[in-house]
Structure formats: C-alpha cells, structure tokens
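One protein chain omitted, others in place.
Entry: chain A
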Amino acid sequence: MRISGIRRTFSGGVSVLDGLDLDVAAGSFVALVGPSGCGKSTLLRMVAGLDRPDAGTLTFSPPLEHTPGARPPIAFVFQDAHLLPWRSVLDNVALPLELAGVPAPERHASAHALLQEVGLGDATSRYPAQLSGGMRMRVSLARALVTRPRLLLLDEPFAALDELTRNRLDDQLLALWKELGMTVLFVTHSLSEAAYLAERVVVLSRRPARVMLDRRLALPPERLPALRADPGFAREMGLLLQALEQGEAA
C-alpha cells in the first residue's frame, strides 16, 4: 500500500494532512502513533475509503478492489465495539459476510470458527448487552476478521479496556495476524502497545501530520509477554517517546 502526498483540509480551514507519504508492505504490522488530533483517524478513514483525500493518491498493489458479491478486502475496528445490540454474538460476527451475500450456513461456520479463536466459542448465542467490555471488543475483532480481510485497520481498538484485558487482546491480535497474514495498520496512544505489537512504528507530528520517525523495531519477531521487561524494549520505547515529544513541540 502506498500513500503519497495525501492532503485533507476540513471545512473551516483545518488542515489535517498536508502531503503525507507512507509505504506499507503487504503483510506487515505497522503501528501509528501521534499527538491527539493530528489526523490519525482521518488517515485511516481515507485508507478505508470512508473519506476522500483532497489531493494525493492511495494505491494498493495488488489492488484491493471490492467487487460486489465478493468478500470485502478491508476491515475496520473502532475504539468501541459498535455491535448491533439486537443481534446475537454469532449474527454480529456474521454480518459482514451477510452483507456480502454469503449463504447462511457458510457465514455461520466462518463466524463460529473466528469466535472460537478469540475465546468466545461458548458465547455465540448471547447478546451484546450480556457481555463485558473486553468480550465485546473480541466480538468486534472477530467481526472484522470474518471476511479474511487483506488489510485490517484498527483505530485505538483496545483503549477503553483495562491493562490486563488489553494485553490479552494484543496477544490474540498478534496470533490472528500470524495466522491470517493480513496487512495491519494499528493506531494507538500507547507506546508500549505499539512497540509490543508492531514490526514498524510510525510516529506522526501534530497537525498537519508529518512523519517524525519511521522505525523498524529492533526486537525479536516472536512477541512474548516477557518482552515488556526486556532492555531492548525499553530502548525502543525511549526512542518513540523522544520522537513523539519532538513531534508535539514542532
């Protein structure tokens, strides 16, 4: 995926992105951090096709075209779970396939399999109101992955959860990424989460966003909880923090 010279100004003259360039290799896991309001969500929405850039181009190779009737290639996970409260967990997860016209037995089987993977195999017939926040987020993650997307966009997905739940979900996300091999673009405010998850972290400056640091982390590919206590991990976090502070002051 290549983002080049992308520009977005909102009505009222707020220039959020002013010629940002970013290349993301297929199958990689990239974390995006930056000061609040710098344009991370805006960028993600444009990548998803939910908003149009005023200038600049977004190209995918191979192209990510959504042909009607086929499984949509991009998935988005929001900060809150945003489930449909009138649907059971299973039907929530199956929704993207339902909208793509996949027959019921097939989509239910896919939804079941994913719910199993996020550890909710026995909650399929429950309703969102009966779940904890962490469980809801896992349903949301399963829903995003049920289409086997080639590109997964996450906008501060686990920010509202407690730290333990969040760590567990991070591990689940990593496992799913290893298994499914999609490209992941992950926006977060937590540097430790970024360092723990991503192969590469991009630090943005405040508005209009520029790339302050684009770093391939010098950490082992296998991410285990022990890594959080590793000196190498602390060093990477230090670098990220420094870039973030510079970007905030710039």
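We take it that contacts are C-beta pairs under 8 Å (C-beta built on N, C-alpha and C of every residue); 3 or more make two chains touch, one makes a residue touch a chain; residues count from 1.
The definition used in the following text is that contacts and distances are computed from a predicted model.
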Omitted chain (choose from "Anti-sigma-W factor RsiW", "ABC transporter ATP-binding protein", "Carbon-monoxide dehydrogenase small subunit" or "Phospholipid/cholesterol/gamma-HCH transport system permease protein") - UniProt protein name: "ABC transporter ATP-binding protein"
Omitted-chain contact residue, chosen from A:Gly5, A:Gly27 or A:Gly49: A:Gly49
Absent-chain contact - pick from A:Val16, A:Ala81, A:Val201 or A:Leu244: A:Ala81
Full-complex contact with the absent chain, from A:Ala25, A:Ala55, A:Leu99 or A:Ala218: A:Leu99
Touch residues of chain A, complete complex, unshown partner: 45, 48-50, 66, 68, 72, 74-76, 78, 80-86, 95-96, 98-100, 127-129, 136, 147
